[in-house]
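Handing you a structure now.
Note that this complex is displayed minus one protein chain, with the remaining chains in position.
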């Protein structure tokens, strides 16, 4: 029998951005209950954050280690089912590993971790367990992204020829000093890439998710524009895909005045599509011989893959949190199925996994390698 | 000390649209917990709906009367704090009245009720109680609507001259037979107006909310286009406001191909604004002597009234549910303040009340009166 | 045999706006040659304007009377074929009448003239002559407006139910003193209406042109917002059409920040359309059961009525002057046909005539009458 799934959070204390996003996304559909957390490495801050969230003080912990240990000791019908990891990149691996070792499912923010060794180890652990691991490449949670994926899969676009994916932001156009900026621009916490790790991986993930194609070669030019910065804040990449399609990926955090303008265009032999995250309820479908169509979330005869991820009628805009919540909802449905021993609707088995995370880490590595190389093409 | 506020729901069983919206809106911010419900007048259906929501079966009731009686008998630290009424129009008054009589706060879907007598009685009861009553004219919950209101209040637009507010939908362009359509087109359940009650009141509320002006005269032409329909499915109204401004309001449910296209334009002596619900994170500001500006949710130097209703950074679109949740969040903050005896931040005291509901009922009455009259202007 | 048609201009001297527009529109397609003009009531100014245009000084006249007399005296293969009248409203009738009396075709700017008496007389003269009279309601010259008209005629939209046509401008939001503003706000030169005559008539003409319907009743609220102004600078009108359709027309010259935002929406039982003059190469087609389509000038399988008025391939935007030129091109084709005794392609017989002008004058009269009346509906 179904029940709410119980979540413990790692990170996401007061002042954090993405922790609150995860909590709202988890709460939206009423399938998940936040029961405990280790919100900060500072125990007092963790305690205050737990109080803000009306948690039982006994289940607000000073570290993820304490949380996993103590929750494991709780009765099965009380203890958390999974942890949600919302810390900076370098602090994903530790709690993910310990959770998996102790039989807890995992939701982890992207990118998966700090380097490839960690990534491959986590992937192996998941494969060898019966546990469910979701990575929050949230942009694939939008209903019209799922529509786009199904359209490509179904051949509605014909053979894919060209993919242009871009992710300009402007918030790091100058030296920024705040919690969000600090760790993202610090190689010790972020890893070998800045902009490309933070948002370039979203672009890569989106392009491969929608098209079902794999990048096989790339040629990258990463840049640091803001003086004193140690990691790339901008990058341009030529792409070649496994079916012969060609493309471009660019990401920037110095594209001044841009908010969060992830956008993708895919052109096939029959039709093309265009989708932009800032107006996510619109999917343009372009044809060679007839007028462009404007697909809208919830309007008309969309694929079931899309409508299964839509909550409200057409014209009532769903946004970022709803897309994010689709990952949590699907993850919860899969955990519930495991708990109840029931089958899960295949429509809900659609969320990014640890393997998407491994591919993202590879992308980071290859882009950095290419940018440092005089060779034109680097195999991916 | 703060705690989660406990909600009991009236209506919103399986297959309902707006009930699920209210639940998601209430859940989003983690300030409210659904603890009980009378989801349907059919007890079995209510029971099944409660199970879907993982509620304690003992607190899933067969009627709102049973719910209010039994909850009142529960210990104070267990029983619900408020009821959320999500039934068709003709079933708002009963549970609202009984809740108020029994000391429960109320959230009620719009329009307030079935006719003016009910409306005035409810308003009087709220005024004479210490209870909080929120009406879900949800479109005023958007951050940029609040920005617009503050801009007008602050004189940024100068004196208001012209207001154009419109709300075209197309879903009733033909005879529709489903749960949503049935009661909305039935005078016994909807009241004396169809389209004007259902969505015209949203337009009226939005115009008065943003401008702070009151309609004082109107001239209406209501229409029934679909054969056999008993209530208006379209209407056009000329408006005159208390400061001398003039305007137009139109609403339609036969504007084929339109989704939910609520849009408002306000022109003053200094500047004008334009906002559309389907792209709610954009507010156009038009000037006479310099380029139009595109205000975006969370970008730049917005008024505190706006940013206090924004959850996530710029470029991460917030939508209908987030705006709806702003009503619940503000309502919850006010109830919490009453519970804890603390002051509530004035920014949170901003949600539609029973008096907005009374005004909406008046608007319905006046529009219908005008449409049936040969006199050009009807005082409002 | 075909030849270029010879134009003489009345008005349009240095500093005028619309005169230059007419000259560019006439020149664009190489079917018309400017051969003479009476560009100003000031002979010296007329002379200088003629020199600017490289005209033979002998054919630059001090008055339209002189022009018509002297041109009539020239050999048939030299003298002008038609006059183009680009003066303020009160100076249309004189030259139009004299041209018709002397066998010259006429192109006249809108509105047709100063009052109904003049209008009806001109209409009668045209009917009794063999002469061609074009009125430059230029917005009907756009290719996608012609597409829209044909779609309605062809039943693509089903029965028309609702029409919303609007024309907001902001340039008269304050007291403006220049050549353009002066005569438009002066009852002695403009007639009984300001905004409604200047741009409201364009909106009326566009609505009737596209839908093929006639307004039969209206209810108007005209306003003067700028202190000291003598004629309406804003107005809102409820409309009823001869097939039972209902609608709204509004026009404003105090909608601050608006440029020239003529826009129309038409909803039928099958589909709806939306077109806006500021992005004239896009026509939105809205459906009840499938995605909106974006028709674009020159793309796909448009009606011949549209493509015959398109000069360049898709994606090469055509604008205001090209639409204006479509009137001149079609007019020229009809004059050429008369000159050569050949048939004219029916596609070219599409331009506004003196009868459109009479209807526009009626609209002005009825709107003003309604605004001054306590009766709700005025028959039109």
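Note that the chains are named A, B and C in the order they appear, and that numbering of residues resets to 1 at the start of each chain.
Simple rule for what comes next: a residue touches a chain if its C-beta (ideal position, glycine included) is under 8 Å from a C-beta of that chain, and two chains touch if they have at least 3 such contacts.
Owing to the predicted nature of the structure, the values given are computational and were not obtained by experimental measurement.
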Check your understanding: Where does the absent chain make contact, in terms of the chains shown?
Key -> A, B, C
Revision key, fill the gap. Of A:170, A:280, A:298 or A:317, the residue touching the omitted chain is A:170
Check your understanding: Which residue, C:105, C:296, C:309 or C:333, contacts the hidden chain when the whole complex is considered?
Key -> C:296
Check your understanding: In terms of residues, what is the contact footprint of the unshown chain on subunit C?
Key -> 2-4, 17, 20-21, 23-24, 27-30, 34, 53-54, 169, 171, 258-261, 277-281, 296, 299, 311-322
Review point. Since one chain has been left out of the picture, which residues of subunit A touch it in the full complex?
Key: 161-162, 164, 166, 168, 170, 173-174, 219, 221, 223, 225, 234, 236, 238, 240, 246-248, 250, 252, 254-258, 265, 267-272, 285-288, 292, 373-377
Point to revise | Sites on subunit B contacted by the missing partner chain, in the whole complex | key: 285, 287, 289-296, 299-301
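Keep in mind that, in the parts below, only the chains that are shown with their structure count from here on.
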Point to revise | Rigid-body rotation angle, subunit C and subunit B, from Cα fit (steps of 5°) | key: 180
**Study point:** Centre distance in Å when subunit A and subunit B are each reduced to the mean of their C-alpha atoms
**Key:** 34
Check your understanding: So, what's the distance in Å between the C-alpha centres of subunit C and subunit B?
Key -> 44
Practice item. Please compute the C-alpha centroid of subunit A, do the same for subunit C, then give the distance between them in whole Å. Key: 55
Exercise for review: Could you list the positions in subunit A whose residues touch two or more of the other chains?
Suggested key: 296, 299
